[in-house]
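Take a look at the following structure, please.
Up next is chain A:
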Amino acid sequence: MADFVNILGAGIAYGVLLFLMAGGLSVTMGLMGFANLAHGSLSMLGGYIVVMLMNWYGWPFFAALAMAALGAAVAGLIVERTVFRRLYWGNELDQVLLTIGVVTMTVAAATFIWGAVPPAVHVPAFLEGRVHLGFFDIGSYRLFLIVFGGLLTLGLVLGIDKTSFGAKIRAAVDNRRMTVSCGINIDRLFMLAFAIGSALAGLGGGLAIYLVGLDPSFPVKYLVYLLVVVVVGGLGSIRGTLAASLALGICDVLGKYYIPYLGAFIIYGVTVAILMVRPNGLFGRGR
Partner candidate 1 sequence: MVAIPAQPATPPALASARRLFVRRAAWRWEEIAFWVLAAASYFLFSDHLVLITQAMITGLFVVSLDLMFGYAGIPSFGHAAFFGIGAYTAGILARDGWGDPLTGLVAAALIAGVAGAICSQLVARLHGIAVLMVTLGIGLICYEIANKWNSLTGGDDGLQGMQVQPVLGIFAFDIDGKVGFIYSFIVIFLLYLLARRLVNSPFGLALEGIRENIRRVPAIGIGVRVQLAMAFTISAAMAGVAGALLAETTQFIALEVLGFDRSISVQIALVLGGIGSLIGGMIGAIVYTVARDQLSLINPAYWDFWVGLILCIIVMSGTGGVVGILRRSVGWVVTRVRR
Partner candidate 2 sequence: MTGEIVLETEALNRSFGALRVTQDVSFQLPRGARYALIGPNGAGKSTFINLLTGVLAPSSGRIRLHGRDVTRAPVEERVRRGLSRTFQINTLFPRLSPLEATVLAIARRHGLVTNPFKRLSGCTAEIDEAYMLLGQFDFGADVGRPTRELPYGRQRLLEIVLALAAQPSVLLLDEPAAGVPQHESAEIFHALAALPEDIAVLFIEHDMDVVFRFAQRITVLVAGQILCEGTPEEIADHPQVREVYLGNGDDV
C-alpha cells in the first residue's frame, strides 16, 4: 500500500510538471489559435539555463529557476513577435509545419551548443532524499514539486478565475471578435499570455531536470505528451489541462510500474477514444 501511494505521489509530481509545461500551450492554442509544437523548446531552454547558471556560474537553485522562467519568457516573446503572430488563426497546417521547423532547429542548436549528454544538476540538499509522512514516504523533490507546483497551479486557476486579466483571456478564448469589439487590446493580451505561458514552460523545464533528466531531444520527447494533455483537456482551458496532466502523469507512472507491457498503448488508445467522442477535448469549447 505504501508502495502504491509512493508511486501515486510520483505520478502526481509528474502530472504537475506536465501541467506547468503544457499550461502555456493550452492558452496559446485556445487563445491565439496557434498550434505551437515548439512549446517544448521553451522548457528545454529553461532547463539549460538552469544548468548553465548552476554548473558554470554557481547560482543557487531557486535563483536559476527564476532566470529560467524569465529567459524562456523573453525568448518566447521574441519569436512570437517576429514570426508566430503572423499565423494566428490561420491555416493550422502551416502553423504545425512552421513550428516543426522551429523544433528541429532548436534541437539541433541545443545539440551543437551543449552536446547530447544529459547534464547533471545538483538541487539544494534539503530537496534530496526522502520525507516520511505517516505510513509512507515520498521523495523530497517530488513532494516539493507537488507543493510548489500545487501553489503555482492554485495561483493560475485563481488568476484565470478571479482577475480581470484572466477574465479577458477567458472571454477571448470564448469569442475573440466579441472581445475585440469590447475595446480590449487583444494584441497586448496575447503578448502577456504568451509571455506567462513561456515563463511557466521554462520554469517547468528547469524543474524537470532533476525528475526526468534533460537532453536536446527533450522538446520532441515530450511533444506528444504535451499535445495529448492540451488537446484532451480542451484548448484554452486551464482546468482541463490540469485534469488531463494529472491523469496522464498518474496513468503513465502507474502504467510503467504495473503494466509495462501495455502502458503507452493504453494512453494513446484512450486519447484517440476521447477525441473521437469529444473532438474539442474534455473541457474545451468548439470554435
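Regarding selection, all candidates are chains of the complex that A comes from, given by their letters.
As a working rule, contacts are C-beta pairs under 8 Å (C-beta built on N, C-alpha and C of every residue); 3 or more make two chains touch, one makes a residue touch a chain; residues count from 1.
Nothing here was measured: the structure is a model prediction, and the numbers come from that model.
Enquirer: For chain A in this complex, identify the touching candidate from 1 or 2.
Expert: Among 1 or 2, only candidate 1 touches chain A here.
Enquirer: Under the definition above, what is the set of chain A residues touching candidate 1 in their complex?
Expert: Going through chain A, the ones touching candidate 1 are 29, 35, 83, 86, 92-94, 96-98, 100-109, 111-112, 220, 224, 227-228, 231, 235, 261-262, 264-265, 268-269, 271-272, 275-276, 279-280.
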